[in-house]
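Just below is one structure, and these are the notes that go with it.
Apart from one protein chain that is not included, each protein chain of the complex appears where it belongs.
Then we have chain A:
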Amino acid sequence: MSTGTKSAERSRRGRSRRGANRRPGVMWGLAAWATGLLFFLPVVWMVLTSFHSEADAATNPPSVTAPLTLEGYREFFGTSTGTSPWPALANSASAAIGSTALVLVFAIPAAYALSVKPVRKWSDAMFFFLSTKMLPAVAGLLPVYLVAKNTGLLDNIWLMAVLYTAMNLPIAVWMMRSFLAEIPIDILEAAAIDGAGLPTVLRRIVIPLAAPGIAATSLICFIFSWNEMLFARVLTGVRSITAPVFLTGFVTSQGLFLAQVCAAAVVVSLPVLLAGFAAQDKLVQGLSMGAVK
């Protein structure tokens, strides 16, 4: 903060001000580090405990310097219990990737219609999308369950992919609209004059130019799908169980093994942590539905 001094200020306050400012600057930096570390501590503790043996994990006071081991991970991946988390992880991946692909298929043309060539009453359409995101999903759970039950779609991972598409489509449309609005209109009009149809315009111009935005949108949709648990808990069963549901069932059936629980939490969170850090700079745009950049 003290670096951007103007000449007028410098002449008035001179050297004394800079000297006085130095220490508070360091203090603020330290406060920021302390806050960051405090919030990061539970994550560090989760990772550290996951690499401890069960005996070292369950001590009081905590044994920070205990030897590291992969025991917890081996247990989680089912060496002793026989229930492997791989099917659940694969199901979550299918639902998250499948729904993200579907979201893009719907969202890119929609965002194109809403930003590049604004249709009349475009803001009404935008707010319809947004309003669906604001209504509580739990209020629609029962009818979805009844329909799924009567059409034989219960315990089917692709039903989850469709539901997650509906969950994420509003975010994606809002995000993509704000990204597509940045493409110069001249480029698109030039393509239109050359006689390019919509699929060509999307494939040759819109998608390459908006690629970073599309990537960020995909990552955020992936995260929300991977995290979802209420619908998955009600609508999936043996075959299509997702990772979060597996996690809750895993704890109740295993009793309490701290290292194992932490290993499980790390494994299930890893894809989200990676996707989140990759999308870090665009995270806020996604979370605020494009309202904040």
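We take it that contacts are C-beta pairs under 8 Å (C-beta built on N, C-alpha and C of every residue); 3 or more make two chains touch, one makes a residue touch a chain; residues count from 1.
Definition applied: contacts and distances are computed from a predicted model.
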{"item": "Protein name as given in UniProt for the chain not displayed, \"Deoxyribose-phosphate aldolase\", \"Heme exporter protein D\", \"Pyruvate ferredoxin oxidoreductase delta subunit\" or \"Sugar ABC transporter permease\"", "value": "\"Sugar ABC transporter permease\""}
{"item": "Of A:Met160, A:Val173, A:Ala210 or A:Ile241, the one touching the omitted chain in the full complex", "value": "A:Val173"}
{"item": "Of A:Ser53, A:Thr83, A:Asn156 or A:Asn227, the one touching the omitted chain in the full complex", "value": "A:Asn227"}
{"item": "Contact set of chain A toward the excluded chain (per top definition)", "value": "1, 3-4, 6, 8-9, 12, 25-26, 28-29, 31-33, 35-37, 39-40, 42-43, 45-46, 49, 57-62, 106-107, 109-110, 112-114, 117, 119-120, 123, 125-146, 162-163, 165-166, 169-170, 173, 189, 192-193, 195-199, 223, 226-227, 229-230, 233-234, 243-244, 247-248, 251, 256, 258, 261-262, 264-266, 268-269, 272-273, 275-277, 280, 283-284, 287-289, 291-293"}
